[in-house]
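Structure first, commentary second.
Shown here: the complex without one of its protein chains, the others still in place.
Lettered A, B and C in written order, each chain numbered from 1.
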Amino acid sequence: MIATHLAPLVTAADLTSRVVDGALVFVALLCLLCGYRVIRGPTIPDRVVALDAIATNVIAIAVLFALKTDRGLFVTISIVLAIIGFLSTVTVAKYVTEGDIITRGNE
Amino acid sequence: MTLALAATVGALFALGTFLVLREDLVKVVLGLAVLTQAANVYLISMGGITEGTADSVPILAAHGAKAHETADPLVQALVLTAIVISFGMTAFLLTLSYRAYQENGTMNVTEWEQ
Amino acid sequence: MRLSESHTDEPNHEAAVRRWATVTTTIMRTTARVVVPIILVVSISLFLQGHNYPGGGFIGGVLTVAAFTLVYVAYGLDYLEVGVLNRDVDYSAGIYEHRTVSAYRRLFIFGLAVTVGSGLGALLFGEQFLSQDYTYVHLPLFGEVELASALVFDLGIFCVVVGGLLLIFSVVGAE
Partner (left out) sequence: MEPQLPAVATAVALPFVAAALTPLLYRFVGEAVGYFGAAIAGLSFVLVVSQVGTEGTVSVQWIPSLEVAVRFHVDGLALLFGMLASGIGVLIFAYSAGYMQGKPNLARFYMTLLGFMGSILGVAFAADLVVLFLFWELTSVCSFVLIGYHTDDDESRYSARMAMLVTVGGGLCLLAGLLVLAAAAEMAGVEAFNLAAMLADSASVAAQLKEVGLFVPALVLVTIAAAAKSAQVPLYFWLPRAMVAPTPVSAFLHSATMVKVGVYALGRFRPLFHGVEWTLLVATLGLATMTVGAVLAVRARDIKELLAYSTASHLGLMVAGFGFQTHYGADAGVFHLLNHALFKAALFLVAGIVTHQVGTRNVEELGGLARDLPVTAAITGVAALSMAGIPPFNGFYSKELLFEAAWETAVANGDLAWLYPATAALASVFTVLYSLRFLWLFLGDRPDSVGSVSRPSLALLAPPAVLAALVAVLSVAPHLGIEFVVQDAASATAVEPVEVHAALPLSVSGPALMSLGAIAVGVAIFPAYGRLQGRLDAAHGATTRLHPTVLYGRVLTATDEASVRLSGFVHNGLIRTYAWWTLLAACGLVLAGYVTAAVGLPTPLAVETSVAMVLVLAVSVLSAVAVAATDTHVTGVLTLGILGFMVAIFYILASGPDLALTQLVVETLLLLIFLLALEEMPAFYGELEWDVAAKDAALSIAVGVTAFVSVLLTAPSGDGGLTETAGEYVERAVPDGGGTNVVNVILTDFRAFDTLGESIVIVLAALSVLVLLAMRTRGETQ
């Protein structure tokens, strides 16, 4: 009984896990907000930027989950997404500006 | 957890079905994509979802690590292939829709000539 | 890479080279130049470590596909032929005759053959079709290295995914 009384109210590990859980919820809320922007628009560039922001949120969630589970392999996900995340943005941008995403020959 | 998952899967299936039944071919393809996601979520939820911990990832920490805490790897293996296949199928369906549009001059299936 | 200049004075080729400058912005092209090798390295590493860490044939495959599509988006469909391999491209021909397309076709056929072949290989050892095995090899620098026959199977999957999906992209993109 005395030992519990003397122990700190919140251990360091416990604190980390609570913060990570809270951050996960926060990022999920951010996804909700970005989702609103994608759905409402009003222009396509708005939607694309919001979608890109969601991708960034996914990176954050992967890292947070890596912290939560203490398994570094989830960082791989964020790395991969970080590398290729801009591909979709570029594609949409090209679609909007030029109307032709992959060009061929002398067209 | 089960209730939220069930509601999600139900809603996704309902919306996917609604989209599949539309006249517009692109909507049909979008609907199939939604249905695919719904089916994948359903499959994963069949494996049972536990709170994420160091042991819950079906990639063992080391050779010989204790194994009985992991999430169901079987459904993950099934879904992994399902994702790639569904991409191939979506690409095929899009091509098919495009060709149908080219041949018929409209995206509306009810306006096609017999 | 063949650096022969034999085709460069043909008008088609020059037109293509000139066109790359106008396809996308310089930012796009520079980013692609930097990022594509990184993606390829990551995808190969994901493919190789698949047995023990996240990764494998499917993931490595789709990531490689992403790298190539990035090249397509940034430079157009013929860049690999004309810009990298310095070959000539006949623009009047259909996409079916396109050399990259037939290369992708060969790639996934090769992948399928490797997949089935690795399965048949098991038969030679008196095992069941498609059963895999592994062994540990001692290499001078790396120490103990695990050598799994599943890697061959995974290579087949990798080739099928890369060949099949890139074929789809190049054919649809050419439209």
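Basically, a contact is a pair of C-beta atoms (placed from the backbone, for glycine too) under 8 Å apart; a residue touches a chain by one contact, two chains touch by 3 or more.
All figures in this text were calculated on a predicted structure; none of them were measured in a lab.
Looking at subunit C, the residues touching the absent chain are 46, 50-59, 62-63, 65-66, 69, 73, 94-96, 101, 104-105, 108-109, 111-112, 115-116, 119, 129-134, 146, 148, 150, 153-154, 156-157, 160-161, 163-165, 167-169, 171-175.
In the full complex, subunit A touches the hidden chain at residues 21, 24-25, 27-29, 31-32, 34-35, 38-39, 41, 44, 47-48, 51, 54-55, 57-58, 61-62, 65, 69, 73-74, 76-77, 80-81, 84-85, 87-88, 91-92, 95, 99-102. Looking at subunit B, the residues touching the absent chain are 1-24, 26-27, 29-30, 33-34, 37-38, 40-42, 44-52, 56-65, 67-68, 70-77, 79-81, 83-85, 87-92, 94-99, 101, 107-110, 114.
Keep in mind that, in the parts below, only the chains that are shown with their structure count from here on.
Taken chain by chain, the contacts link every pair, so each chain touches all the others. If you tally contacting C-beta pairs for each pair of chains, A-C comes out on top. Centroid to centroid, with C-alpha atoms defining each point, subunit A and subunit C lie 28 Å apart.
Per-chain Cα centroids separate subunit A from subunit B by 21 Å.
Contacts with at least two other chains are made by residues 73 of subunit A.
Residues of subunit C in contact with two or more other chains: 53-54. Across the interface of their complex, subunit B is touched by residues 52-54, 58, 61-62, 161, 164-165, 168, 172, 175 of subunit C.
Residues 73, 76-77, 79-80, 83-84, 86-87, 90-91, 94, 101-106 of subunit A touch subunit C in their complex. Across the complex, subunit B meets subunit A through its residues 52-54, 56-57, 59, 61.
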